[in-house]
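The chains shown are only part of the set, and none of them has been moved.
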Amino acid sequence: MAEPIDPAVVEAENEKRAKALEADYEALGAHLDRRGVDIEAVRAKVAAYGVAVPSWGVGTGGTRFARFPGSGEPRNIFDKLDDCAVIHRLARATPRVSLHIPWDKVADLSELTERAAAHGLGFDAMNSNTFQDHPGQERSYKFGSLSHTDPATRRQAIDHNLECIEIGQALGSKALTVWVGDGSNFPGQSHMTRAFERYLESMKAVYAALPEDWRVFTEHKIFEPAFYSTVVQDWGTNYLIAQELGPKAFCLVDLGHHAPTVNIEMIVARLVQFGKLGGFHFNDSKYGDDDLDTGAIDPYRLFLVFNELVDAGERGAANFDPAHMLDQSHNVTDPIESLMTSAMEVQRAYAQALIVDRTALSGYQEDNDALMASETLKTAFRTDVEPILAKARLDVGGAIAPVATYRAAGYRAKVGRERPETSGTGGGII
Amino acid sequence: MAEPIDPAVVEAENEKRAKALEADYEALGAHLDRRGVDIEAVRAKVAAYGVAVPSWGVGTGGTRFARFPGSGEPRNIFDKLDDCAVIHRLARATPRVSLHIPWDKVADLSELTERAAAHGLGFDAMNSNTFQDHPGQERSYKFGSLSHTDPATRRQAIDHNLECIEIGQALGSKALTVWVGDGSNFPGQSHMTRAFERYLESMKAVYAALPEDWRVFTEHKIFEPAFYSTVVQDWGTNYLIAQELGPKAFCLVDLGHHAPTVNIEMIVARLVQFGKLGGFHFNDSKYGDDDLDTGAIDPYRLFLVFNELVDAGERGAANFDPAHMLDQSHNVTDPIESLMTSAMEVQRAYAQALIVDRTALSGYQEDNDALMASETLKTAFRTDVEPILAKARLDVGGAIAPVATYRAAGYRAKVGRERPETSGTGGGII
Amino acid sequence: MAEPIDPAVVEAENEKRAKALEADYEALGAHLDRRGVDIEAVRAKVAAYGVAVPSWGVGTGGTRFARFPGSGEPRNIFDKLDDCAVIHRLARATPRVSLHIPWDKVADLSELTERAAAHGLGFDAMNSNTFQDHPGQERSYKFGSLSHTDPATRRQAIDHNLECIEIGQALGSKALTVWVGDGSNFPGQSHMTRAFERYLESMKAVYAALPEDWRVFTEHKIFEPAFYSTVVQDWGTNYLIAQELGPKAFCLVDLGHHAPTVNIEMIVARLVQFGKLGGFHFNDSKYGDDDLDTGAIDPYRLFLVFNELVDAGERGAANFDPAHMLDQSHNVTDPIESLMTSAMEVQRAYAQALIVDRTALSGYQEDNDALMASETLKTAFRTDVEPILAKARLDVGGAIAPVATYRAAGYRAKVGRERPETSGTGGGII
């Protein structure tokens, strides 16, 4: 299989920037050394870090008002894998792809595993979809899926999740992520207690089918597509689910799924403490589930989440092995560029969290020295760790400047010629 | 043209409820009389009140995740007018329809006016659409329309608005409503000042083409489809627009377009005070632009808006002639039922505002008697004015219980047979 | 002991309104009868209902900017009990008072029980206070209490709670409510996990001291006085506390302690479902913990909470016995008037929830008839149940119009003469 990006382009682009990188890296190393931080140790951890990309993320997203497709939109999961390969080829931070069924369903799964293997990609968590009606589907999810009042509809939704597990097993996935749109638009429409009882009953059937070495991640969301109540509305309900289901059940945190002003890093801390943090859907938001590029709106919040994760890792928190995935909607950018940039933002927050002086922080916390505790975090956050990230990419053949290199390589123009134009479906719903 | 609803059904349904209504009306009349309120005067005002329905509202709405169509979805503007006729036939509160171009564009406008006239319906404000790309359109609105960086795209958007005015003139409309999705998803994407300058320049071109007896309503919205900044984000910007454009320009308030916790009735008061309140898009919301049925979530807020309107009317505020329109997305209900119910909710809030004891209220305000002022409003709001609304409908041949009567008449089943099933387009964008 | 309100005034005021009430009650009875509701059964339930008043609520509240005292401010717990007696005398809905230690601490508890008994009042839950420093207190709560990093400070806070239990036992209380302001103002200031571990450890010590027939209610709050993180920030954390502590531990819901847009009735439903709803602090809010009069801002939300409670009661939910208490800050009204009015608002919501047609509602929910389900709730909410409340008061010697009667009785003027003016302490903190 042909390399999706010409190595000569990567090399040429890197060469333009190598000397400056070297200087920046050296200066940062000296600076960090003065702060008692070993830059090489940080680099090694950053290099080992990976975040999964969602297969659907390489297509242009949209809103209920409209979708404005870009050129070269992927036609199917094979095109999507090719795009994911480009992302990983250049940014070297996204070794796994997360599939969405039925969108990524294919007749022959071995073709999928072969294409992925050829690209050096693995498969992350499987995602079921019972928030839409699919062609040929017997019963509608208009009024819910796993919590529907009709047992046959619930059964259909359960069966779909079982199928996702089955597909995932063939692909080497080890987790199922369940997000449902179930809820209500009117007070009274749904009996909130009975709906949750039904949801739990359905999820227990899904849980029972989980292979021994799998985990299931349930995802909460305050609103949308339901606008009055959502069955799994927040981490409190999500925790109850994980607790009711059992030890293989964990909570997934999407950064855009909370009420305004909510302290998300605190939710992360609580879930870690009670052994139920399953993982993340990274993105950023200003208003609601905006699904913007990770770190684009509030990079300090992202850092504070990673501060909790690094802290939990370093103190050896029990049951702590969160899955990391991007989940964004790219409405106005080239999805490949956004996913590369976002993967690097996640890495950046991780690197910044790694250089927090935790001994000092602990002391300030113990002494209630609020100002110095805050400054300890800010100092780490303020450090420009870009040279560490760039070096980690360069070391394994990635690009110092992934976006510039991607543009230089002309990949979008190429697929724009190969793949037919798509129309702006999805519009007109207001 | 055949009556959309069999009058015999209406009559039969009314007969079942007439006696109870009579008793309730009489009791309410006696009660109001003790409070110094003449029930007949209230009824007359309610009967004279009308709220426009949007042509797009009779189709099932959806979210970016999915649309779950109902049966008998209208195929075109003629079907939509038929559905609107049913709404007005039964609830007698929606004498005008608001069109959306290009969705409702037809080759021969006289057909439209004839069909509307046959139904006894008029045309309200025209709505332009530059938030989507339409087949055959030369330039894309992906990065904006009236505020686009490219002058040719702005020109195209301006021309579209001019066409809307032209169509509206043929139909007897007297206003143009302009809502754009222009904005940005990333800090830096758009130069916020230059974008607004371009928007103003474009709108000045539209304004210049307004017929003498027309008004233009601009609509603000805090977010969606843009998720970092919106060009017309709030009433402050909206007011600046109206002021820059001139005396025929007014601000339109959609109840779901504000930041969380914002006091909407206060915005209404301010716009009234400065002579720039153009009108409303009524709906209800809990989280964002949820577009739920009016009064379904917070009926007291709706009442407080009408309290401002009635107060402004009674004190003869200058330049005060707001347009009233419903603007909702009916995702889980029969749109006809939702629009009838919502029209009645608007009437209800109006009726409750009419029976506020304004002399007493004024006195309490002057004396800073906060508790009694609050109780004065609550007393009006608590009054069950349903008999007044029902009587007003009955008097002019409408239904005492519009939803029950609609169901008894079997209209949905009938159009379900006549109109082909539609698919759940619009899904898959996340 | 002299009656706080002259019975002759009550009688005279009632006489003015008795005839109108009779007419309204009769008309409502006939109307409800047509809907299949027995007005007498509703009245009996309303008459049996009570909500506790907080001792601190009878003083004028304030903000960090200022406090503007009224005349006749209570000087101590005895004055407060007198004021509470007036509230119950007229509105007949607040048979118990909830004390706050150390504010209400007295040397001789028997004096307290005697004064309460003379007024026909009982004692509700005890409230501890570790969010302030009190004169003579050894260690400061500036940086927390039950979660403080210093064990001695935690011990002091625990001991204070034990003292509250002790006092409560002497007074016949059966519950302890614990609200703490513990949290942080800066990212990093507090180690969120360790702080919660310390909180849990402290609460376990308090729990261990609970008498057999007592319950403990913990209260969550998203922010204020801590402005970055709060140890017990939401119902998820609150549920974890109740679960960790044991069967006598329950969650208390204050209506103003949630993030913007959060669906509170859903939280109530979840806590009921998992047997951990302890009770309520009723009030209303538009922006934050505004502590406004119950039902003053969003009466439909209050109704929706009661809809959950009545539903839970009727289906015999396990472990369901929530405590009801008002918790408001009366900054611009006479506190006695606000508490009477708010107690009636709570009763009103309860009465409206009682007349929901639950059989019909259940059917609509089963059929996913969202519109009719919503209308079923709205119909109950729209019903003006004031005659039921007034009759229930009148039957047991209360006032048809408590506020008017209170004003006619001249109580505020009387205590204004007896009690010295207080100054606006509390201001100047910004």
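Labels A, B and C are assigned to the chains in the order they are written; within every chain, residues are numbered from 1.
We take it that a residue touches a chain if its C-beta (ideal position, glycine included) is under 8 Å from a C-beta of that chain, and two chains touch if they have at least 3 such contacts.
Predicted, not measured: the structure shown is a model, and the values here were computed from it.
Q: Whole-complex copy count for this homo-oligomer, where the file places 3 chains?
A: 4
What we mean here is this: only the chains that are shown with their structure count from here on.
Q: Give me the rotation angle that lays the C-alpha atoms of subunit A onto its copy subunit C, rounded to the nearest 5 degrees.
A: Nearest-5 rotation angle for the superposition: 180 degrees.
Q: List the centre-to-centre spacing of subunit A and subunit B in whole Å, with centres computed as mean CA coordinates.
A: Averaging C-alpha atoms per chain gives centres 39 Å apart.
Q: Report the inter-chain centroid distance for subunit A and subunit C in whole angstrom, where each centroid is the mean of the CA atoms.
A: Taking the average C-alpha coordinate of subunit A and of subunit C, the gap between them is 42 Å.
Q: Among the residues of subunit C, which ones contact at least 2 other chains?
A: In subunit C, the residues touching two or more other chains are 260-261, 263, 300, 368, 370-371, 374.
Q: Given the complex with subunit A, which residues does subunit C contribute to the contact?
A: Result: residues 142-143, 149, 184-194, 196-197, 222-223, 228-229, 233-237, 239-240, 258-263, 265-267, 269-270, 272-274, 300, 304, 307-308, 311-312, 361-362, 364-368, 370-371, 373-374, 376-377 of subunit C touch subunit A.
Q: Quick one: in the complex, what on subunit C touches subunit B?
A: On the subunit C side, the touching residues are 20, 23-24, 27, 30-31, 34, 260-261, 263, 286-287, 293, 295-301, 332-334, 337-338, 341, 368, 370-372, 374-375, 378, 381-384, 386, 403.
Q: Enumerate the contact residues on subunit B facing subunit A in the complex.
A: By the definition above, subunit B touches subunit A via 56, 61-68, 103, 131-133, 140-143, 181, 184-187, 189, 222-225, 227-228, 260, 285-288, 290-293, 296-297, 329, 331-333, 423-430.
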